[in-house]
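Handing you this structure, nothing more for now.
Excluded from the complex is one protein chain; the other protein chains are retained at their positions.
For subunit A:
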Amino acid sequence: MNKTGRKTPPAVKAESDWLQPMSISTAPPYEESRPVHFSLWVGDARGVQVLDLNCGLNFPGGGLHEEAYHGRRNIGLHCGGFSVKRVFLGHAEMEKMTCVSPLSGKTMFCHLDAPANAISVCRDATQVVVAGRNIFKIYAMEETGFVERLNLRVGRKPSLNFSCADVMWHQSDENLLATAATNGAVVTWNLSRPCRNKQELLFTEHKRTVNKVCFHPSEAHMLLSGSQDGFMKCFDLRKKESVSTFSGQSESVRDVQFSMKDYFTFAASFENGNVQLWDIRRPDRYERMFTAHTGPVFCCDWHPDDRGWLATGGRDKMVKVWDMTTNRAKEIHCVQTIASVARVKWRPERRWHLATCSMMVDHNIYVWDVRRPFIPFATFEEHKDVATGVAWRHPHDPYVLLSGSKDSTLYQHMFRDASRPVDRANPEGLCFGLFGDLAFAAKESLMAGDAGRKPYPGGDRRYPIFFFKKPDVTEQFAQVSSALSVFEFEANGGDEGRGRMDWFVETARRYLLTGKPFAELCDHNAKVAKELNRPQVSTTWTMLRIMYSDPGNPATPANHNISKLGNIPLMISLKEMSSALNERNKENRVDNLHNLETNLNIDENEETEGSEGQAEYLFGDAELDDDDLYSMEHDNQTEEPEYILPQEAFPLRHEIVDHPSAPEPPAEKPESPQVSGGEAEGSCLTPMESFSLISVSQLLFQPRLPPGFFSPVVRAALTHYAELGDVQMAVSALIVLGERIRKEVDELTQEHWYMSYIELLQRFELWNVSNEVIKLSTCSAITCLNQASTTLHINCSNCKRPMNNKGWICDRCHQCASVCAVCHHVVKGLFVWCQGCSHGGHLEHMREWLKHSNHCPAGCGHLCEYT
């Protein structure tokens, strides 16, 4: 300390393995006999770094050299007889003080003559060297652009020694460069050589391509290389030869990197996916090995500040960050990129950031925040071919990145010009879970301001979950706080599980689609819907019934009838009608009453008035009901009732207004009941009969509506349901209505509905319903679904092979496979067999047999059962 003339560092950060700072003069000389290299660093605030070199390497000792290094003073001291541990002083303060003012500059590029394989920056950040198969040049980086300073490819004959796979500029000696050649040579270059040829040393110890060279970060004369032949060699530049060889015992070495903080440690990555840690003093075996990637690990990089962190990039498109301080290397971060990772470099001054470029296909350079592995923090998109080398211009400036590429350009990227994918990313995400849960992520600011969400926090069915990222002071990422809300459906919530699909399953099971007269089907379905708390659907069913069961229409005229005759049928009809029917019917009636007023005699208005009063009351009731219904509906269905109601109410009235002027000929009268009977599929039941009666008596007055009269309305209604997502209603109605509506809806739409409904049914494993729907559908495309895979394959009972041709004779073993166990003749036709013992025979024979015996006729002893 004293010797350097610097004052004592302001703070000492003591850690367990650090010794107290000491001055050089007090350093105890231990064994005189062992020359040990010792180097001392003194920084402005960093303090003293004394390095332990007590074994392994044998460096000629003695001497002191002093260098300026980024405003720090770097003093190397060579002397003998020390054994001292590392000391760090004032670490934290140092970080701040070494932050250089950002380099001024702009994004710029220059054309190289040939594709670059690697680049490296001089330690003072003013020059960059570019190396490739056919290029080896030094460029100066000036304010306005790159300026070529030196071409190191000199000499008449092209030599493979110049064909560089990698290049590295020494981090303390600005005249020293090393390259790795594709032919296996390692070359060092001294820029201070006076002649044109700057080549200094040539090592041809590797047998195969050298993939990587690396200078020791602090040791001036130590160079490490890693080669395709599986060896790593450590060269001492003063001895001009390798001092140790490390055999990875596995495949080719792709990258070697000295640890930034641990003097003796280096990492090597291999083509077989392994990463090895070596102690430079122990060439016999690696200290640690772990498998980092599947496939080659193309690159690795030590974190400049965190001594235990190693980033690796591989062909498997991943960048992984490993914590090496623990016993087993622990993967702490993993970034998935879109192409194999060729280079990875930590970003200076940004603890979590690293830059990557890819080997193939993807030409961009990405800067990632390892904590946010799904989206690059920044992207540089200038290159037209893959970037092969990336380097941060200055070890303490995070804003300037240099890159060389196969497209023969050298770029200086400014961070402010980088594109930020996160800005363009869609900030909202929405996804349904398996059980109907809904997750929704959006910017937190958006979510917080959303009034609609306010009522729910802590509510019974929605649990918003928030994820915040801690803002980092140095972090420039667009403020990444997003909120993820998960909306769950409660299984037994107060809402009868409305959000779930229970109603769907239940409805599908209970709906009747065929087998009864039309009106009954509608009634039944209406009832089902009502019971499942779906009044609107229920009402629709009822309406369908009214519209299409023939007497349903004339139910309107029935009112006239009543009003005219003033007798019981009205009561009967009203009684017969369900309450829901009532609601609807009353509306009609009200309409009709208006007609009545306009068209008919007012003489009978005693009755009319009575019924009108009642009607109005009921109408009001219906409205109330509608309100109820409205409120009971799930939010997203709110428009529904509004939509339907007017649709059916108004056309009805207009039609009726029109018609009286042209009464139908009486000839129609006798036919109508028959027609209605036919439509109601055969059997008429009491309510219908009563209607029919009414209608017969009524038709004199009111013409019957044509059969297709309601079709447009119904079609619109079904389409509406389908659009709402309730394809169940659309299809069920389609089936129940059958011929009445089928022609109105175009074939393709029908098919679409059917397919959707069938798929839904099958998802809910309602196989029977689905099958019934398929059977009942009239679309050829749907019915043919049941025609597929209808074959039942059977195996021969003798040879156990599948029988292809006939059911009763096996074409392999030529045995009759299905012989009746009772009469021992071949069964052609119905063959019934016991599922327990698989014996069987003619249906009749088996039945007979089992009438008087419980045992299998084949004598196997099984107790067969005929059901």
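As a working rule, a residue touches a chain if its C-beta (ideal position, glycine included) is under 8 Å from a C-beta of that chain, and two chains touch if they have at least 3 such contacts; residues count from 1.
Here, contacts and distances are computed from a predicted model.
J.: Hey, which one's the missing chain according to UniProt: "Sorting nexin", "Protein transport protein SEC23", "TECT1 protein" or "Sestrin 1"?
T.: Answer from the UniProt record of the missing subunit chain: "Sestrin 1".
J.: Which one, A:209, A:356, A:549 or A:728, makes contact with the chain that was left out?
T.: Among A:209, A:356, A:549 or A:728, only A:209 touches the chain that is not shown.
J.: Can you say which of A:107, A:126, A:183 or A:379 touches the chain missing from this structure?
T.: The one listed residue touching the chain not shown is A:183.
J.: Return the single residue from A:112, A:125, A:138 or A:165 that touches the missing chain.
T.: A:165
J.: Please identify which residue in A:113, A:142, A:241 or A:385 touches the non-displayed chain.
T.: Per the contact definition at the top, the residue touching the missing chain is A:385.
J.: Which one, A:199, A:228 or A:728, makes contact with the chain that was left out?
T.: A:228
J.: Applying the definition given at the start, please give the residues of subunit A touching the unseen chain.
T.: For subunit A, the residues touching the absent chain are 115, 133, 157-161, 163, 165, 181-184, 204, 206-209, 228, 271, 295-296, 298, 315, 339-340, 359-361, 363, 384-386, 407, 799-802, 804, 810-814.
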